[in-house]
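Here the complex is missing one protein chain, while the rest keep their positions.
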Amino acid sequence: MALLQLDNVDVFYGAIHALRGVSFQVGEGEIVTLIGANGAGKTTTLRAVSGMLKPATGKIMYAGAEIGGLKPHKLVAQGLCHAPEGRGIFPNLTVTENLRLGAFLRRDEPAIKADLERGFTLFPRLRERATQMAGTLSGGEQQMLAIARALMARPRLLLLDEPSLGLAPQLVETIFNTIQEINKQGVTILLVEQNAHLALGIAHHGYVLETGSVVQTGTGQELLKAPEIRKAYLGE
Amino acid sequence: MTELLQHLVDGISQGAIYALIALGYTMVYGVLQLINFAHGDVFMVGAMIGYYFARATGESSHPSVLGALGVTLVSMIGCGLIGFLIERIAYRPLRSAPRLNSLITAIGMSFFLEYGGQFAVGPNPRSATILPTGGAVHFGGLSVGEADVIIVLSSAAMMLILQYIVFHTRMGTAMRAVSWNAQVASLMGVNIDLVISFTFVLGSVLAAVAGILYSAKYPKIDPLMGLMPGLKAFVAAVLGGIGNVPGAMLGGLLLGLAEQLVSGYVSSSWKDAVAFSLLILILLVRPSGLLGRGTAEKV
Partner (left out) sequence: MNVARALRSWLPFFVAIPVLWVIEQKVALNPDFGLEYLFVNINHIGIAIILAVSLNLVNGLTGQFSIGHAGFMAVGGYVAAVMMMRGPTDDPYRIFFLLSLLAGGGAAALAGWLVGKPSLRLRGDYLAIVTLGFGEIIRVIIENTQFFGGAIGLSPIPHRADFAFIWAVVIITILVAKRLRDSTHGRAFLSVREDEVAAEAMGIDTTGYKVMAFIIAAFFAGLAGGLSGAFEGNLAPQSFTFVRSFEIVAMVVLGGMGSITGATIAATVLTILPELLRGLGELANARMVIYSVALIVLMLVRPRGLLGTRELWDFFKRKAPKEPSPKREASEALIDVRKATIRFGGLTAVSEFSLQVKPRELVALIGPNGAGKTTVFNLLTGVYAPTEGRINVMGRDTRGLSPHAIAHLGVARTFQNIRLFRELSAFDNVRIACHHLTRESMAAAVRHGELSEQEEAWIAERANELLDVMGLSARRDELSKNLPYGEQRRLEIARALATGPQVLLLDEPAAGTNNREKVELMQLIRSIRDRFGVAVVLIEHDMKLVMGVSERILVLDHGVTIAQGLPREIQSNPRVIEAYLGEKYAKEHFGGAAPA
């Protein structure tokens, strides 16, 4: 049974039909990526999964239970964490304070400290800036912070929204390597990316979204080789 | 010189009460971006509950510190409940509606408490005796009333407790997170509805204490007594930067001092104008307040 399963999900923003009958699944331990052009509905999908949006129809199943319409804070408690588009860090808190906020629901102080240490090991740059205000970090460092913060909740399923957005190429590569590392440590990952090539390079499975519907699926490697990808992005 | 000190003492005492009320306004604005016009009336309800409970238990005939604490506790509980109900009934359903609607229901709630109060207990003022005050301490020519001492000490204690709650507890952290970015906060496990309810209850509790303390210095209480202090406390919150907790404390104190100084050295009848002049000045010169910061709209 898949860790996350969407069945025929429709989501509306007012009159806009943003997701039309979207179905896909994420197996435990996998990296699955949703790719597609801007406005295709990738971020909307993540928001529906994490509870920020309520699906109009369809089912969202997480660990065997239906979660459609549940509020986000309930899902965090079940190990479903979302690092949102735009990173959403708190600029007037320090790096460490931001990280600790990620562990908001936890009370086991020694384990929290251990996880902080793990986060710093994963992202050494953050250790250097531990006491700095998060607002002074560069875009790439903020992205690292956002991911590390999401990890502080010890998620079973991690939703990542466009981690490469606005980042310099070298940093992007670092982050994607780290994502793979996190996955190897046991976290299932649902990744939304505009940079299809990078995303497909690390994903086990991929789904291509176009105007709110899934138009193609396959393993990461299969999709990478498909000529349709270039067509979808550059309209040949 | 002693005259100046006297004004300063009175100013701090008055300012402390403003600060307690202002905190409620500012916390609610922080998490909901809503001006809770009904807050000043919760202050009035606090004083009223105190009055009736004190009479019922005989506290008003034989005021004691312990008795006063008991009365205050009951008032705090009562107001906390009222604050909780106001949010649930008048504001929560309108969370996704345009902000104007909530402002109107806030005004409606304010009227409801004021006129409901007049309807229930009549408009006539009563004389409240809750705290054992009346005496005064003298330093040279300076006369510091017992009431003032109690007011300043109690307010300081409440503000310290609030400071602790907001900056050193999980709920306080949650409140601050919601005030910065409610959506992101919920993604980290913060239960937004719970935080908002808590904020209202907290603010109302402080207003109750302010009501009891106010009645120690100005024993005449009536259902419309919350209007002016409420409005002025609101000005204090804006002065300090609405949404900013230390700002509300600072604003309250500054307003109290400014009012006393103007009252003492210019004329007491212009006291009311001080608050509004300060308000207009700060909004035109620095709308985000002394300790606040601004936001912009995305196109």
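Note that the chains take the letters A and B in the order they are written out, and that residue 1 is the start of every chain.
Note that a residue touches a chain if its C-beta (ideal position, glycine included) is under 8 Å from a C-beta of that chain, and two chains touch if they have at least 3 such contacts.
In this text the structure is predicted, and so the values were computed from the model without any measurement.
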Among A:67, A:83, A:171 or A:198, contact with the omitted chain is made only by A:198
Against the hidden chain, subunit B presents residues 33, 35, 89-90, 93-94, 97-105, 107-112, 114-116, 118-119, 123, 227, 231, 234-235, 238, 267, 269-270, 272-273, 275-277, 279-280, 283-284, 287, 297, 299
Listed in rising order, the subunit A residues that touch the chain left out are 15-18, 37-39, 139, 162, 165-166, 169, 194-198, 201, 211-212, 229-230, 233-236
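Basically, only the chains that are shown with their structure count from here on.
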Subunit A to subunit B, mean C-alpha position gap in Å, rounds to 43
In the complex, the residues of subunit A that touch subunit B are 50-52, 71-73, 76-77, 81-82, 84, 88, 90, 92, 101-102, 104-105, 149, 153
Subunit B contacts subunit A in the complex at 170, 173-174, 177, 180-181, 183-184, 186-192
